[in-house]
Every structure is written in C-alpha cells, then in structure tokens.
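Heads up, one of the protein chains got dropped from this complex, but the rest are sitting where they should.
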Amino acid sequence: MINHNIPENLLEIRDLSIDFNTDEGIVRAVDNLNLSIRPGEVMGLVGESGSGKSVTAKSIMRLAPGNAIIQSPSRMTLNYHDQAVNILKLRGRDLRLVRGDAVSMIFQEPMASFAPAIRISDQIIQTMQIHLGYDKDQARRAGIELFERVGIVAPEKRFDQYVFELSGGMRQRAMIAMALSTKPKLLIADEPTTALDVTIQAQVLDLMLELREQLGMAMLFITHDLGVVSKIADNVTVMQRGKVVEAGSAEQVLFQPQHRYTQRLLDALPHLDNLPEAPVHTPAPLLSIENLSISYPVSGKGRKAEQFTAVNNISLDLPEGQIIGLVGESGSGKTSLGKAMLGAAPISSGTVEYHRTKKKVKFGAEKAIKRKRLARTAQLVFQDPYSSLNPRMTVRDIIAEPLEAMKLTKSRAETDARVIEVARRCHIEVEHLRRFPHAFSGGQRQRISIARALVCRPKFIVADESVAALDVSIQAEILTLLKELKEELGLTILFISHDLSVIANLCDWVCVMKQGELVEQGTVRQIFLDPQQAYTQKLISSIPLLESKEKCPSGSPELLHIAERPMPAVSFVSI
Amino acid sequence: MISQFLSDTWLLWVLLSIAGLLWWSARDSQYFSYVLNRFLLALATLLLVSGIVFALMEVLPGDCAEKYIAYKNTQGEMITQADIQAERVRMGLDKSLPERWGRWVTNLTLRGDLGFSCAKRQSVNLALGDRFWMSFMFCIAGLVFAYLIAVPFGILSAFTINKPWTDNNPQHSKTEQLVGTLMLSLQKVLDLLLRVISYLGLALPNFLLALTIILLYVFAGEAMPTGLFSEQWRNVPWFGDQGFETEKLYDFLGHIWLPIFVIGWSATALQLQTVRALVVDESNKLYVDAARARGVDGVALWAGYPVRHSISPLFNSIGFDFQRVFNDLPIVAVVIGLTDSAALLIEALSMTNDQELAAGILFLVALVVIGMNFITDVVLAAIDPRVRKSVLGN
Partner (left out) sequence: MNALLARFGRKPKLQKNDESYYTAGQLSLIKARFKRKTSGVVAAWILGTLVLMGFFAPFFSPVDPTIRGADAEYRRGAPQAVYFWDESGFSLRPFSYTYTKAKHKIDMSALASGGLDALDAFTSSGALSSSSQNKFVVDEQQRRYLQFFVQGWEYSLIDLSMAGLDLDIRWDRHLFGIERGQIHLMGTDEDGKDIFSRTLHAIWVTISIAIVALAVKLIVSLFVGGVSGYFGGRVDTIMMSITEAVRVIPPIPIYLACAVALAQIDLTPVQRYFAIAVVIGALDFATLGRRLRTHILTERNQDYVLAAQLCGSSTWRVIWRHLIPSFTSYIIVDTLINFPYVILAETSLSFLGLGLTEPVNSLGVLLQKAQDPDIQQNMIWQFFPVLVFVFLIMAFVFVGDALRDAADPYSEKK
C-alpha cells in the first residue's frame, strides 16, 4: 500500500524518529515511523496517550516541543504544487508552507487554542492575510462565509465574538473554520472530538465528513477511538509506544486486525449485539433516593444570590450487588447526584437512605449526615487520577487514610495487613506501596484510588467518570477490576459516565439523566436496544460504532458514501 | 452663606455626585454597577487606611500640645503642666482616638482638609503644597524607567528561558549547528547579563547607588546634582525676561535624572521577574502553538500573543508598583537632598515627630494607590474580555 512515487503522495514520512530530552533522560517518543498520505485521503492515526501520535502530527508542522530531537535519517516530504519539499529543512518564512499554506491543524481543546483576549474574527483575518494575501474586508467576508459553511448559526455575530462566548460545539466549529481558512491540502485533526459530548461529537464528525467531501482535502485524523476512525478514515495506522504496529485500509485494520494490540483496542468498543441478559429478578435496593433536589449558589452574595438547580426532584432505587450506570451529557447533574449519595453535595430537599447497614444511615435536607458512619458504607472513586491522590503522601499512606482517619484498626501492623490485602485485590504490587503517586500512570493511580475506597470494606462505591481520563486499553483493565470486585465482594457500584460504550460493556442497569432530571432507566438491553425516550434515542444513535463502509478510491471523494445511519437533522444548538 | 457652605463641603459633593452618577448609570448597565461597586469599595478601603494610619501615628512620641508649648518655651515663656493640659483641651487632643479620627475624616471628606501640622505650624495641605506632586512625578518617572527596561528584557528573558545553550539538532548541518549554538549562547549570555544588572539594582540598596553616583561626581570634580536645581537657578522663575528659560529646564533635567534613575533601577528587578513570569506563563499556552501552526511568526507572534496577553496583569499591578517605588523614595530623598514630600515624610517621622503631616502624606500615597487600582480595574473590565468575563459574567 505504500507508494514510493513522490508526486503521488501528498505527505510522505520515512523513518521518523523523535527523542525527548526529559528530566528522566532521553526518551524515544517515535520510533522509525513510516506514513504516507495521498491527496484527498483520510488517514486515521490511532493510539493511546504516549504512543507518539500527537508528536508526529506536531512535527509535520514543525511544532514539536523544544526538547524534542528529530533524529536523522528521518525524512518528511511534502508534495507542494508538484514539488517535493523537505519539511525538516524548512526555515524562517518557508515554514509557513507547512504552517497554514498546505497543512492546517485542529487541536483537541478549541477553547485553549484561540487566544482568549483576541476576537475570533481578528485571528482568522490575520491568518488569511498571511497566507492568501486578502485585504481586511475580503478576509472578513471569506471568514463569515466559512462560519456559515461550518454550520454556525448567526455567523456574523459569532464571528466577532471571543472564544469563551461560544459553546463547546461552536468552538470546535470555529476552530475548523479557522483551519480551513487557508485552504489547506492536508488537515491534521488532533483528537478533535474527544472533549465533546457524544451528540455534539456526532455532529462535528458529520461536518468534517461533509467538508472533506466538498473540499477534497486530505486529512490526518488522530484519535484513540476506533469507532470514530471507522466513521471517517480510509486508511488506518495504529501506533503503540512510538511504533507503528499495524497499517492498512480501514476495512482491513478494523475488521481483520492482525496485531494483538489492535484487537485489544477493538475489544474495548461497545458490542451492542451481545449485551448481557437482564438478571432474572431485581435484587432489593441497597439505597433509596426520594425526591432529591440539589442546588448550588451561582453568583452574587446576599441579596442577589441565585441558585442553580443541578438535580431536580429525583427518586431512584439502586439494586444491591449490581453495577448501575448513570449516563448524561456534561451539565446533566449526574456528578451532583453521585456526590449527594455520599453526602458531598448540598441537598436542598429530599432524602438519601441506605438499607442493610448495621446502624441506620439516612440523611437529607433536614437530617445531618453521620459522616463516619457513611464513610464505612459508601466511598467514591474520582474522575481525575492525578488530583485525587495527595502528591505528598506515599501510596501506603493514601490507602490507609480511611483506616487511620476513622481509627478502624488497632495497630499499625493490622493497618498494613489490611492495606496489603486490598492492594493485592486491586493488583497493586506490594513493593510499590512506599512510592509516591507521581511514579504511577493514570491507570495505576486509579487502582490506588479504588484500593483506598475499598479498604474500609464499604457496600457501595460511586465511580465518578473513573475511566474517562484513561486510555481505552487501561479502561478495559479497570472495568474488569470493577466487575471482579462486584462478583467477589458483592459490591454495589454506581458508575457515572458520559461514555455510552463503557456503560454498555460494564453495567447491569442504566439510568439516563438530562438537565437534572431522570429521563429513563432500565436494563442495559432495554436502554441500548429499545430506548423509549427521544433523548435516549438520540444519545444511543450518536455512539460511534464500528462501521463497515464501501471505500471509495482516494482522490475521488465525490464517490464517497457516508455512513448508513441517517445523519441527524441539523439541529445545531446555539446559545 | 450658601456659597460658604458649599465651598466648605465641596469634596463631599464631588464624591456624592460621582457616586450618584455611577448609580444612575448602573441601573441598566452591568458594567456601571461593577464600577459603582469598585468605587464604594475604594472609598471603604480608604476609610480603613485612614484609620490604620491615624492609629499608627499615635506611636510617635509627643503630641501637638506639647510641641506647641515647647515652641513657646523657646520663645521665653514660662510653661506649667496646666498650660499643656489647657492647650490639649483647646486642640481637642483630650478626646479619645476614635473621636479625633472621626473629626479628621469628616474634615477630609468635607473639604479635603488633611489637618494641621504642629511642627510646621501651618495646615498640612499648605505645608505639602506641590511637593506631593513632585514625589508623584518622581515615582511615575521611576516606574516608566523601570517598565522601559523590564518589559523588553523580561520578554527577552522569557524568550530564552527554556532554550538550551547549544544547538544539537541533527537535522542541521555542522555549520548551521555552529551558528545556532553561537546565537543561542549569545542570547543566553545576554539574558544572564541583563538579569545580573537588573538584580544589581535590587542588591545595591538605592542609597548606596545614589552614594556611588555622587562619589563618581566627587572624583570627577564636578558639582553634585543634589536637590532639584543648582544654586544659580533655584530662585529664577520659569518664565524670565527672555521668555521660557530653557537653561533652567536643562539644569532641572540634569538634576532629576539621578533620583529617577536610582528608584527606577531598584524597581526594575522585581518588574523584570514579573514580566518574565507572565510572558513565560502565556507563551506555554496552547493558543501560542495554535497561532504558530497558522503561520504567525516572529514579532507578530510574540507581540500579538503571549506579550499582548501579559499586559493586563502587568497593567493591573501599577498601583502596587507605585507603592513600592514610593517606599524607596524617602531614603533616596535623604541621600540626594530632595525637598519633596518623601523627604518631608522622613523629617516628620524621625525628626519632628509630626504626626499630622506624616499621616497626611501616607494617606495621600494610599489614595494614589487605591485610585490607581480603581482605575486599572475599571479600565481592564472595559477593554480586556477575560477580565470582563470574570467580573461581569457573560
């Protein structure tokens, strides 16, 4: 599949090796990478964090960070108007060739990639002036046209706004408009949809497909999500720890994966065809929530204190010994609900009651929380594995925290024994207990977080987006661990997530939330295969599933068929 | 009668009308309600400052009555303890501290009256005269000097901070590596040199710096540029028979550069650190990379992105920078022999124990700082979208 004929390939990377000069010595980030992109082709570059995919993309634009060393004999050749340009030798003004003229980039965080104090219009106009030599009015008209094209409602108004005045989806659209403003031949998109909610992710993906069809430009699409790749890419390259482990057409890589790593990535995707059967009988509830409302003061003190209602009058029973998924988009109040069950959110009305505890645990707006009693029954596993562990304590001290804080053990030896027991259960090596958290990767940190939650033997655990920050393969390990714990310890787990594929793989029972209200609940099969509410249906249809599609020969994008699934009616939510 | 009353209470009316105007504008504008809020907050802080300053001046030994009587004593009058007591009552010094403070604040808010200086035997307003403006101009000039040095060199320092000394890029040819290494080393050495020089401003206390310069004049055998004017120009009016006295201006400039240079240099070190930290912070943000990716480069990139975004916080700190510079001014004034309010402050504090005068000067400095903070807050909320968002919401 590799074509050595230079004019044929838009971009050709040969033997690319990048080293990082870090605090811990020289680290190889990219190792002998070969990649070529033909005009009009969409190349999916798949890999997890640390696989070197982002560095590769940045080095195409010569934006690799200062401590990166591109080793010889690396070669990067760009076909620019039928001339072979050696990217690595570009200097000074010539760099604009890869920085805008022929190549553009979309970053993962649109919010951070626009300068906050400069109007979007000025940034786009500046770009057009540099590359296309437009004058101000010309650039302005072109910019607004682009805004219209990427589906921004009221483009003239939005054009002159600042980036923080736009909503998440709008920002990414604006970013795309910005990238397209120089009419590039190659668009590099670095995880462009990762930070977005599922429904918005689907819209942005559709937009990119549509634009690609209209403009016929090539794309290097970087992601960790094979579902997204299957929707958009013609060819796929899979990277692991700086090396290419598999490359080929999307069809080939996704449906006949050769490498074990690719298979593992594929396993992490939701398989809606083999969802678990519903249990024969629903167990008795461990936890009952009645008419629960949560509200936070928003702004203003004293006279003008406004309240924001995060959760509005929800009643819910959580069956014992099951994993219950709580799904919703950002701002749906799912985290507040989870925290309220642990007494960590301001309950404005309603109650939370735990059954089957030795002493009664019930609290609510009127009834204060018995913190220590609750702490032995219910625990939390956080979303961010970095900020939830005190960086100044050793792993042993972190895990032992609940035991020591509540004085549950009689001696240090007993504490150590309990810590070691729970560490083994969570697959943490005992020798690692005296290390500090900075020595661990995200997945290992999350194990520590789980071990801390389990050490006082609770009945109930709330896992708040606990795998959202992790790579797919690590996610799978943590999910397996959670399932194991449920089986072995009879734990009840409330699993909060925005990621439907994770929910589908893990949970027995699913609740869907939207804007503080409980929209629908049911078994996984019911929710995923037969959603009743319109909102749930929209959510389910937005999941990027593995799709087979007839590939068009690249370079002739008009032949491309987009996914079989109907594109959602254009309902761009504007603010 | 009424005009008398109005002129006695003019400042109060000014303050009230500003507040009223802001309140009127604030009814339907979020921005003006923020401005009003800030205005009231500034007034409250001023009130608090006046309280602190007033209370603090109590630690100075002696009071006005004692000084007055002591003055009379030197005139040859016989004084008894009863006389001092009577004088105290006449001056209202027998009242409690809060009561005296209340009266001081009332006089201040009604007509900007800072009280009566016992040592000078005249009102503080009169004793200060233009001298406070002189100090103010010195500080501003010193600040401008500091900014002029700190901003460009702070940016340069930020520019070189994460760069290596040598160019080891294997993609470059040997000559390119050599040239690159030379350029990098040059930048780094320049940065280090500038940092040493600016930190020297901090490490050489300003009185020493002033002394050193004066010493150089002594060695060179020239007249020391102390004070504001040379002897010959001191009493010459600015507009003489031949119109404007340009010579006097030259003489003036020849004198004022010294205090400005001295206080400016010592302020530079801190400013340099601030600018460097701010620019480094901004230049590590993703939007700078994103701008690079769009082909923005060179001056347009640095000036338009990290530097532009560092200006607001820098501008925001002007008030406290002023305070810091004024803090250094008294000692410089002593060494150089200035006659501005900073020198008066030193005199009032350490020689004449003139509580009212010292309190008046300190209050004026605080007024300037708070005023500047108010202005920067209000201006930034108007022009910087980030600030606007954080203080006004969307």
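General remarks:
A and B label the chains in the order they appear, each numbered from 1.
Following the convention adopted for this analysis, a residue touches a chain if its C-beta (ideal position, glycine included) is under 8 Å from a C-beta of that chain, and two chains touch if they have at least 3 such contacts.
The model shown is predicted, which means the values in this text are computed figures rather than measured ones.
Considering the full assembly, B:Pro330 is the residue among B:Pro306, B:Pro330 or B:Pro385 that touches the omitted chain.
Of B:Met57, B:Ala290 or B:Ala381, it is B:Met57 that touches the chain left out of the display. When the full complex is taken into account, the listed residue touching the unshown chain is A:Pro402, out of A:Pro110, A:Pro402 or A:Pro531. The residue from A:Ile200, A:Leu342 or A:Val361 that touches the chain not shown here is A:Leu342. For the chain left out of this panel, the touching residue among A:Ala84, A:Ala417, A:Ala439 or A:Leu529 is A:Ala439.
Contact residues of chain A toward the unshown chain are 23-25, 27, 342, 344, 371-372, 375-376, 379-380, 382-384, 387-394, 401-402, 405-406, 432, 434-436, 438-439, 449, 452, 456. If you put the missing chain back, the residues of chain B touching it would be 44-45, 48-49, 52-53, 56-57, 59-61, 161, 192, 195-196, 199-200, 202-205, 207-208, 211, 215, 218, 269, 273, 277, 281, 319-320, 323-324, 326-328, 330-331, 334-335, 345-346, 349-350, 353, 358, 361-362, 365-366, 369-370, 373.
Everything below uses one rule, namely that only the chains that are shown with their structure count from here on.
Computed from the mean C-alpha positions, the centre of chain A lies at a distance of 50 Å from the centre of chain B. Here chain A touches chain B in the complex through residues 58, 61, 63, 66, 69-72, 74, 88-89, 93, 95-96, 99-101, 104-105, 107, 109, 112-118, 123, 126-127, 130-131, 162, 164-165, 178, 182, 299, going by the rule given at the top.
By the touch criterion stated above, chain B contacts chain A in their complex at residues 162-164, 168-171, 285-287, 289-297, 300, 304-305, 308-309, 312, 384-386, 389, 393-394.
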